[in-house]
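Just one protein chain is left out here, and the rest sit where they should.
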Amino acid sequence: MLEAILFALPILTALLAGIQAIRTRSLIRSALWLAGVSASIAVLFYMLGAHQVAVIELSVGAGLVTVLFVFAIGIAGAEIQPQRPIVPKTLAWVLILVAILLLAGFALPFATTVQHSTEPETTSVFWQQRGLDVIVQVVLIFCGVLGLLGVLAEEKAPLDQPMVDEIAAERERDLRNLEYQSSQSMVSSQQGQTR
Amino acid sequence: MNPTTLKLCLMAVLSLVGIGLYGLMICRNLIKMVIVLQILVKAAALGLILAGQMSSQINLGQSLGITVIVADTIVAVVGMALAVQVQRRLGTLDVDALSSLRG
Partner (left out) sequence: MATFLMLLTIGLPWIGAICVWWIGDRRPRWQHILATGFSVAAGAASILLLAFSSSGVALRIPVGGFFGDFTLVPDGLGVFLAVIAAVVGSLAVIFSVDYMRGKQQLGRYYALILLFIGAMAGLGLSGSLLFMFVFWEITAFCSYALISFHNDDPKAVAGGIKALIVTQLGGIGLLIGALIIRSQTGNYQILDFLANAASIQPSILNLIAFGFLAAAVAKSAQVPLQTWLPDAMEAPTPVTALIHAATMVNAGVYLLARFYPAFRDVPGWATSVVTIGLLSGLLAALMALVANDIKRCLAYSTVSQLGYMVYAVGTGSVFASQFHLLSHSVFKALLFLSAGAVIHIVGTRDMREMGGLGRDMPFVRAVFVIGSLALVGLPIANGFFSKELILEGGLMHGPRWAYIGMLLGAGITACYTLRMVSMVFYRKRGSVKASHDAPVAMRISLGTLSLGVFTTWLLAGAFGELLTGSLPYHQLQTSKTFDLALELLNAPATWLALLVILLGFALWMMHKQLKPLIVFLRPLSRIAENRFGFEHLNQGVIRIARSLSSVLRRTQTGQLNWNIVGIVGGLGIVLALLTWRI
């Protein structure tokens, strides 16, 4: 019981931080609440015995990513918009509840510990059993660097409004052409009939 | 670890997934969506570690968790890059402005 209470503390913090991250209007605060989620999850990792991951999560998830977010928000501007959600909240709630309850029905019966023979160290698991994944991760990191360059890319002049209008106009034209073609084909088929 | 704790942790994973999905449906700001996505992925990483703990293969779980964290960080970086570019081009972060896929 004591163990469960001990675990409940970081879990509750994580959930609370997560809810706050969604509720708050300010982007900066949202990013900081995310760091909170990250930190409490790192604690959970540690308690579950995953020490290495806990450290990585704390430094990367709570540290690096938060810094990046703050940086990006600084570039993009922390605008606060009229946030009337597009999707009705009730619909979202219902869907989430249905999906999560069903998932819980699947997962909870399996919540038992299975004894397994001794397994190798994390590093050897990583390099020997999952060598391909490591290569993929290297590629991923490369992509991430490119993405970062995207954030830092030189500021270009924003697209002029006329250009946006032009795109819309082109779209309209395409649609009209499509309808014109369909009416044409119908006309020609009717002509075939009369001939 | 006793079963109650395991159940508790599982429920935590599921609730975090729920919070993440709800946030994705509700949020209109692109950067905020990336943030919420992070919550969702953290839930997934927690699930992996938990599975490792449950099958007493914690090191396998750890290695998978590291993979997830790497992927997740890159998703965040690329997502933010996209958001910044969108902001520069369209002048807003509202997803409503990004509806050129409308049928």
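Quick notes on this structure:
A and B label the chains in the order they appear, each numbered from 1.
The criterion applied here is as follows: a residue touches a chain if its C-beta (ideal position, glycine included) is under 8 Å from a C-beta of that chain, and two chains touch if they have at least 3 such contacts.
Just so we're clear, the structure is a prediction, and the values are computed from it rather than from any experiment.
Of the listed residues A:Ile28, A:Val55 or A:Leu102, the one in contact with the hidden chain in the full complex is A:Leu102.
Residue-wise, the contact with the chain that is not shown comes from B:Leu21, picked out of B:Leu6, B:Leu21, B:Ile35 or B:Ile58.
The chain not shown here touches chain B at positions 21, 24-28, 33, 95-96, 98-103.
For chain A, the list of residues touching the undisplayed chain reads 85-87, 91-92, 95-96, 98-99, 102-103, 105-106, 182, 185-186, 189, 192-193, 195.
By definition in this document, only the chains that are shown with their structure count from here on.
Chain B has its Cα centroid 5 Å from the Cα centroid of chain A. Of all residues in chain B, only 1-12, 14-23, 25-29, 31-32, 34-36, 38-39, 42, 45-46, 49-50, 52-63, 65-67, 69-74, 76-78, 80-85, 87-96, 100 touch chain A in the complex they form. Taken together, the chain A residues at the contact with chain B in this complex read 1, 3-4, 7-8, 11, 14-15, 18-19, 21-22, 27, 30-31, 34, 37-38, 41, 44-45, 48-50, 52-53, 56-57, 60-61, 64-65, 68-69, 72-73, 75-77, 79, 81, 83, 85-87, 89, 92-93, 95-97, 99-100, 103-104, 107-108, 110-116, 119-122, 125-126, 129-130, 133, 137, 140-141, 143-144, 147-151, 153, 155-156, 158-159, 164, 167.
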